[in-house]
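Dropping a structure here in structure tokens format, bear with me for questions.
Showing just some of the chains, left in place.
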Amino acid sequence: MHIPENYLSPSTCAVFGAAMAPVWWLAVQKVKQEVPKEKMPMLGIGAAFSFLGMMFNLPLPGGTTGHAVGAVLLAIMFGPWSACLAVSIALFVQALFFGDGGLLAFGANCFNMAFVMPFAGFAIYRALKKAMPAHELIAAGAGAYVGINLAALCAAIEFGLQPLLFTDAAGHALYCPYPLAISIPAMMVGHLTLFGLAEVIFTTAILGYLKKAAPSLLADTAQQAGAGLKTIYGLVALLILGTPLGLLASGTAWGEWDPEELAEQDFLGSALGYTPAGMEDGFSFDALFPDYAIAGLPESFGYILSAIIGTALLILTFKIFASFIHTPTNYDASIAKH
Amino acid sequence: MIDFDDVCYAYDGEPVLRHASFHIKKGETVVLRGPNGAGKSTLLRMLNGLIYPELGTYQFCGTEITAAKMREHRYAKWFHQQMGFVWQNPDAQLFCGSVAEELAFGPEQMGLSTAEVKSRVEDALELLGLAHLRGRAPYTLSGGEKKKTAIASILTMNPSIWTFDEPLSALDEKSQAWLCDFLQALKDAGKTLIIATHDVSLASTLADKTLTIHADHSVELSA
Amino acid sequence: MIKLPPWVTQEENYQPNRDRDYFISRSLLRVMTVLLAIRQQAEHSALRHISACSALCFLFFWLLFCVTAHTSAFLLCELALTLVLLCLLPGRLVWPAVQASLAAACFSLLLILPAALIGSGPLVLLLPLKTFLSVAALSILRAILPWNELTSALRRFHVPQTVIFLLDTTLRYIILLGEIARDMLIALKLRSIGKNQHKQRAAGGVLGTMFLRSKEMSETMYEAMICRGFTGEYLPGREQSFRPGDSLLLLLILLYLYLFLRLEAIL
């Protein structure tokens, strides 16, 4: 679901970037206020979960792939604002270091996966949880399913609007060439079935595990934030070691082709036959490890290494962020020392 | 003149002052007492605008002292002229090449005329009995002489409020008696004095009020 | 009874002028107070699991690999472990370590920029990454290893007594200097109440006094050591037993040795 560079026109990117700016600002304020300093590194771990989840690519017959996002899981664990921030940062790390999702399209990707998804999913989760308090996991699953599908729908609409708005004199699309009639079904087929299911499993499995292994994490109290840390780190390590499974899916996700690949796609009945002009000479950015591969390393090892580096970067970001937050001193606690 | 309203301060989350509220009027002599580590030196540093309350407000003559206010150059300079600080360890306080320079440092900065600076320095040297040491480097003086030089260097700025941290420590009996007299003279001249000390007799002879910082870092002002 | 001069009994009517006195207060002494960072040492908590000796050994091989590597692949492997270790540091120590490493990397990037523009091979481009890795490794070590542990570990490696004594004294001296500089800075600030005509003289006085005081304090400190039976010769130092974390370090270094040999195509 990561929209690559140059699939959206620069003006579209600018619109989404501008739309996200106040959201990010608000998210930072909310997180500063609401998340206790001790819990901040946990938020980094949450972002790492999302990052790792997005590395587990699942293949679909027909050659396309997709993955879970985990934004709804984060929203349930930390609240939607924190989830927004965490997923945004995970996406940023992916775009900057691993070339997954375009830098210019960052705003749009965040809009889909870091804004629409956690807020919509969380709203559903909360409504359902109120209706049936005994079945929290079902509520979470439903929220996750709706969340990822809404995000995919948004991405599909963004793709589909491009050929309507931006064409050259010859009628060739400048950017993404597929209209809504193609992009929506193509995106949604995968997400309504396999990827949606993956998201549900990813969310409920981890949530269920955490409820059992580290219930203190899910509680609102800050004091025990460190209690379940060992289990969490264990889970992260497990996920990291598992990431090479994502390599089993050999295709490319719908809408994430390289420009050369794109010319051969035949969603319009026959192969497209040309590379959209805006893509050919658009903005290009060389990520450090494009596609999670590291030159000179076996693919799966490179994948693990990427996972470690990405995870650590995310945790570091939030740890550093936390160290800048001033904790008010408690002047009224009685002093035991004296 | 000095207004503390519910001031709290902590070093790295460790409270050192808790909910300090008191008022010091012009011309009062306040003795600051409390066990080691209670926060006396910290309070003096705050009074001198070196650190700022984490909670609550500190007002000096109706102006709240904040980091932003102290970044205003002119105000900060005026404030530091109004408030003199005599450190416990005079070594840290003396940085000029000779005693005379040390004494002239303050008034010269204030832009007084050369003649006036000179007369102030001479008066102070005379008053503190340092005249024969004027050319010596402060670093080479004995403990008592250093203390006197430090006091003289503040005196030439003529602040209206004097803060002292343990003024009597490391002084011999004669110097202690002299310093008590000097403090009394400052008091009679209408200066406001704030003195942190462990010395009971000084507290009883001089103090109009006693500001006590308890071991639990609560602050109490009593007459 | 003491008779104060008449001007003392009057209220001072003083209006300050503008003056730029950043020179002494901002630049000169601020640099000195940076020295105080060195005394900000970590708690001993991390040391319960690893001994200072093995940490030093590890650092030695780590830096050796880092410096001799010429593929980015191996350096990225080192980067992964560095980042993980940074994650495990206590929160308030993370940013200083990251900051120092990034600053060093940026600096070396600046240095190689001309070479990179001329296009002198990919090896040069690895330099900033190498710098980042080495500085980060040193910062992590500094954060978990108090300097006294470090010097006592050096003793076990039979580094000459004189060297260790000099190192110890220098570190102590630096701390003293930083503290004195901080005091002086405050004293100067408190008495800088107007326009300073003789900035140079003031700066000279401050630095001179600082030097004399720190010299005196370090001498006193040496005397204090002598008074407690120190004759210029440290005793062999306490035995540092093998701790559980040491085997982990050993495993890690073997792993990286393997990676080094494979990725650098030596085997």
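Letters A, B and C mark the chains in the order given here, with residues in each chain numbered from 1 onward.
The rule we apply is simple: a contact is a pair of C-beta atoms (placed from the backbone, for glycine too) under 8 Å apart; a residue touches a chain by one contact, two chains touch by 3 or more.
Since this is a predicted model, take the numbers as computed values, not measurements.
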Query = Can you write the complex as a formula in the shown labels?
reply = A x1, B x2, C x1
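Note that in this section only the chains that are shown with their structure count from here on.
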Request  = Sort the chain contact graph into one of these: line, ring, star, complete or other.
outcome  = complete
Request  = Please list the single chain whose C-alpha centre lies closest to the global protein C-alpha centre.
outcome  = C
Geometric centre distance via CA averages, chain C-chain B, whole Å = 35
Ask   = Taking each chain's centre as the mean of its CA atoms, how far is chain A from chain C in angstrom?
value = 39
Ask   = Where the CA atoms of chain A average out and where those of chain B average out, how many Å apart are those spots?
value = 59
Ask   = Mind pulling up the chain B residues that touch chain C in the complex?
value = 48, 50, 73-74, 77-78, 80-82, 85, 87, 89, 91-97, 101, 105-106, 108-111, 120, 123-124, 127, 138-139, 153, 155, 157-160, 178, 181-182, 184-186, 189-190
Note = The residues of chain C that touch chain B in their complex are 1-5, 7-12, 14-19, 180, 183-184, 186-198, 201-202, 204-206, 208-209, 212-213
Ask   = So in the complex, which bits of chain A are touching chain B?
value = 327-332, 334-335, 338
